[in-house]
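Below is the structure I would like to discuss, written out as structure tokens.
Excluded from the complex is one protein chain; the other protein chains are retained at their positions.
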Amino acid sequence: MPDASPAKWHLAHTTWFFETFVLTEAAPGYRPFDPRFGYLFNSYYNSVGAQYPRPRRGVLTRPDLDEVRRYRARVDEQMEALLTAASKEDFESWWSVVEIGLHHEQQHQELLLTDIKHLFSCNPLEPAFHEPHDEPVSEPLPLNWHPYEGGVYWMGHDGSGFAYDCETPRHEVFQHPFEIASRLVTNGEFLAFIEDRGYERPELWLSEGWTVVNERAWKAPLYWRREDGRWRVFTLGGMKDVHPAEPVSHVSFFEADAYARWRGALLPRESAWEIAAADLPVEGNFVESERYHPAAAPADGSAGRPLQMFGDLWEWTASPFLPYPGYEPPAGALGEYNGKFMCNQFVLRGGSCASPRAHLRASYRNFFPPDARWQFTGIRLARMRS
Amino acid sequence: MPDASPAKWHLAHTTWFFETFVLTEAAPGYRPFDPRFGYLFNSYYNSVGAQYPRPRRGVLTRPDLDEVRRYRARVDEQMEALLTAASKEDFESWWSVVEIGLHHEQQHQELLLTDIKHLFSCNPLEPAFHEPHDEPVSEPLPLNWHPYEGGVYWMGHDGSGFAYDCETPRHEVFQHPFEIASRLVTNGEFLAFIEDRGYERPELWLSEGWTVVNERAWKAPLYWRREDGRWRVFTLGGMKDVHPAEPVSHVSFFEADAYARWRGALLPRESAWEIAAADLPVEGNFVESERYHPAAAPADGSAGRPLQMFGDLWEWTASPFLPYPGYEPPAGALGEYNGKFMCNQFVLRGGSCASPRAHLRASYRNFFPPDARWQFTGIRLARMRS
Amino acid sequence: MPDASPAKWHLAHTTWFFETFVLTEAAPGYRPFDPRFGYLFNSYYNSVGAQYPRPRRGVLTRPDLDEVRRYRARVDEQMEALLTAASKEDFESWWSVVEIGLHHEQQHQELLLTDIKHLFSCNPLEPAFHEPHDEPVSEPLPLNWHPYEGGVYWMGHDGSGFAYDCETPRHEVFQHPFEIASRLVTNGEFLAFIEDRGYERPELWLSEGWTVVNERAWKAPLYWRREDGRWRVFTLGGMKDVHPAEPVSHVSFFEADAYARWRGALLPRESAWEIAAADLPVEGNFVESERYHPAAAPADGSAGRPLQMFGDLWEWTASPFLPYPGYEPPAGALGEYNGKFMCNQFVLRGGSCASPRAHLRASYRNFFPPDARWQFTGIRLARMRS
Partner (left out) sequence: MPDASPAKWHLAHTTWFFETFVLTEAAPGYRPFDPRFGYLFNSYYNSVGAQYPRPRRGVLTRPDLDEVRRYRARVDEQMEALLTAASKEDFESWWSVVEIGLHHEQQHQELLLTDIKHLFSCNPLEPAFHEPHDEPVSEPLPLNWHPYEGGVYWMGHDGSGFAYDCETPRHEVFQHPFEIASRLVTNGEFLAFIEDRGYERPELWLSEGWTVVNERAWKAPLYWRREDGRWRVFTLGGMKDVHPAEPVSHVSFFEADAYARWRGALLPRESAWEIAAADLPVEGNFVESERYHPAAAPADGSAGRPLQMFGDLWEWTASPFLPYPGYEPPAGALGEYNGKFMCNQFVLRGGSCASPRAHLRASYRNFFPPDARWQFTGIRLARMRS
């Protein structure tokens, strides 16, 4: 699986980020822990130098885990020394990069979980990452629709607190009247799509999605397996039955889009999603719950607002990942962080059960190619209001 | 080249369109010219049946050209008989499909030229399709900027005359203030990008574009060849020198985007392009000129409006090809005409020197994947107004 | 199909051979018909220069057929003039190359037929190359075994008449006692292998063959098609029923080898085949019969010798194509004719219904990779004598 990396690599890469973008910049004459790590643990920053090929990260048996831990300890120590001794001015000039480094590490905490999940799923021994919770079985809630007015709205980061460059500038958009679903699409609902031969009907799919479905012989979401006539699913807690009330997860944009078409609905544009999320608290099933799995929508009322907007699963939007009007990537290597990926990827919103809660906000834009399935991704429906 | 088709196939496919979507529908008991042609000449309509694989169209030595001509003559004859004898009601109900069939044939007239150009370019004999015009050599015009106000605009087809489904519904958008370039980017300007090592600097490229540039070893636009220290270009009139005043053509979206970034400008969003084009006459260098090559912008003044907006070259926009708000594909097989391609493609506007003039309008949306270069595609720059 | 070439290309290539290896060598200052043809029509002679890529030969719409015919006429004329006017010495020095050129053209006459057969087979219209003969239906003959003694034998060309370099030098081999089958394996016999699930049982296959069978989903010989519960076969005379008494054709070495294993027999080594063929007349179903299809073994007695050794189908041997002891390729470009292919190919013997009779002899070695099926190839069984 060329998109995933070993856990050890994630550990070293996030440390490399601080070493490269803070220590090396801040301390003239800084001597790196091992100069060869600059090649091994650079992910995609062309400005900083060449990169060891991503699909071959798995063959790096050296440095071993102990060495990587020493690397982390040393860099942590040096970062602490640097920031402690810094003048107020220096501190402020470094802080913006340190802050990105911290958020960057949060992203890799999530990737660490999704990559382990994928790795374990390839192993016929079906190892479990943790002891699964024993959740009470709930009934699926009915799906309702929340209406929003059309007109000119502001979207994008409003300037207080941290945000990535791609969330800016805040700008006006014209939004058509819409409704958004009260919760995520469930396994039970998605099963009806499968049983209606959803994976076999070309008229439901984008042309490129139809090609992918056939070439990869997709018949169900990633991690679903048919065993003895029933659907089972691989989770970080091992194999379990597919529960109808839980949100369907590990679907690609293509599947989300085909499902919406089958149901006579749409995926929300990211502007619609952000309008609906703007006033909601950032609460939900995040990594801190240690569930590592999406949960059924709570039955105890939505108080008139959509449920599960944050946490549980990243929600595919209908919007390609594009620059906002007036967007400028930062100067230097960190300009490669987001801007160069603004092509053939779709925006996801809201975070997942593998995201740290503090990492999320209403303006947050995640993005993946439309065929990606190994992240915790799900489906939120929308529709036009006439 | 898997995207291109033989001339004979285009001739048969456009006839198949009328046979399948008009004759077969209108005349109960209609017997097709050859029932096997339904498989051979169906391009991508899954609703109508399976399709002979596109990359293998080149091996169809049968039916031969004479047989295809007989096929065309027979279907033309039957179409004429049908429409002549039709009641007013029948005529009207069939007309909407006939009209699509005619516009469909115009599209294939353009593809016929671009596919022949590509085929001939692969032949070391460098055959010419026509005797090239002996054009007077002109000096490049300076590039100016035309400003437009921001605000809410209407875009999409306004309802009079023919338009494809994807140009509708007409709807409001919020457009930020912008400027648009007075003409297309010239070969001379693009050469400066090449000489500034534009194809070798990753910071100018989208990540996916950078991969493509390296995998395919792109060093210049398609059809440019370096011979004895100077740049030559393959055209439908054979090889000739690259002329600095002519618009640069046969560039991908990736190259257009990188060029704009290098120059500190942008590609226009399709809304901006349509706003700028809305009041312009549909005039320019179309296929009727029989030049089959873009021409330098005329020196005799622009009268305060951008030149070359129609004809010469399709202009890459910054906009992925997406459904307009409220878009509904038509019912039935013709619903596959445009809607299913709304993923990982970019919109091009304005038509080219290979397009029939009558085929174009301000709301017309063409689309190709970002790495496509074999169409007559060029670069129109834009920029934000502060 | 990357191994096949258009008919027009074969016509031009065989002419190019004479132009390059005779006219250009013999006549100082010779001006080629078109210097660019040297690139287009060179098949694989690195010593002579670069080659237009084989898989792209199909896109060469120019030169057209008329031009190729003019090319052939001009070169024929010049060859005739050269040889007529030549001194005895010159004539003799050129003759060895002219002779290779003539045998080379015979090989391409066969390839022309096999390539047309493959091309037509890809066309859903199933065009026929000729009106098929109306053959009387015969009963299959029983398969008998002809025994041969072991010991030291001589093999290879004996020096009289033309032979390719790879048939020399004549040399001694130690041959173990063996028996050879009285005729080719029939369709009926091969059908029993299919029905015994021969294509699904890994224990019958070489490891590399098993991979090929699965990757390409082979279920029967090339050109066999299952229609309405019976086996049909595509021939140069169009589709027809698989006849049980006709020899099974268009099988790969892998299929021949698996079939032999299934039947408890072997394929003959080429030494065994040559020993058995050494005293037989070169008679059989060759291209001159204009049948273009293998025929059932004649019932009128074998007079104590194996039937069908020449003509009908090339017979896969168990021998990789290797140099004979002391083999030296000729100096110069013609050294590339055979020698460089002595790796990962297997020897076939005896010629086929598409071979000119005059092209064959007992020492003749044809060779193809073990997965090749588009030639007229069949199965002759052998076994050890204890």
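Which chain is which? They are A, B and C, in the order written, and residues in each are numbered from 1.
The rule we apply is simple: a residue touches a chain if its C-beta (ideal position, glycine included) is under 8 Å from a C-beta of that chain, and two chains touch if they have at least 3 such contacts.
Keep in mind it's a predicted model, so treat the numbers as computed, not measured.
**Student:** Going by the stated contact criterion, tell me the shown chains that border the hidden chain.
**Tutor:** Within the full complex, the chain not displayed touches A, C.
**Student:** Of the residues C:R70, C:H171, C:R216 or C:K240, which one touches the chain left out of the display?
**Tutor:** The one listed residue touching the chain not shown is C:H171.
**Student:** Among C:G209, C:P247, C:G311 or C:G378, which residue is in touch with the absent chain?
**Tutor:** Considering the complete complex, C:G209 is the one touching the chain left out.
**Student:** What residues on chain C make contact with the chain left out of this view?
**Tutor:** Here the touching residues of chain C are 44, 46-47, 152, 171-174, 176, 202-203, 205-210, 318, 320, 322, 325-326, 335-336, 340-344, 370, 384.
**Student:** Touching residues of chain A against the unshown chain: what are they?
**Tutor:** On the side of chain A, residues 1, 34, 36, 39-40, 52, 56, 58-63, 119-120, 122-125, 127 touch the unshown chain.
Just so it is clear, only the chains that are shown with their structure count from here on.
**Student:** So that we know how the chains sit together, what is the shape of their touch graph: line, ring, star, complete or other?
**Tutor:** Contact pattern: an open line, chains touching in sequence.
**Student:** For the two copies chain C and chain B, is the contact made of the same residues on each side, with over half of the numbers shared, or of different residues?
**Tutor:** Same, since over half the interface numbering is common to both chains.
**Student:** Write the angle of the rotation needed to overlay chain A on chain C, where the fit uses Cα atoms and the result is rounded to the nearest 5°.
**Tutor:** 180
**Student:** Could you give the separation in Å between the centres of chain A and chain C, each centre being the mean of its C-alpha atoms?
**Tutor:** Inter-chain centre distance comes to 58 Å.
**Student:** Distance between chain B and chain C based on Cα centroids, please, to the nearest Å.
**Tutor:** Here the centre of chain C sits 47 Å away from the centre of chain B.
**Student:** Specify, in ascending order, the residues of chain C that touch 2 or more different other chains.
**Tutor:** There are none in chain C.
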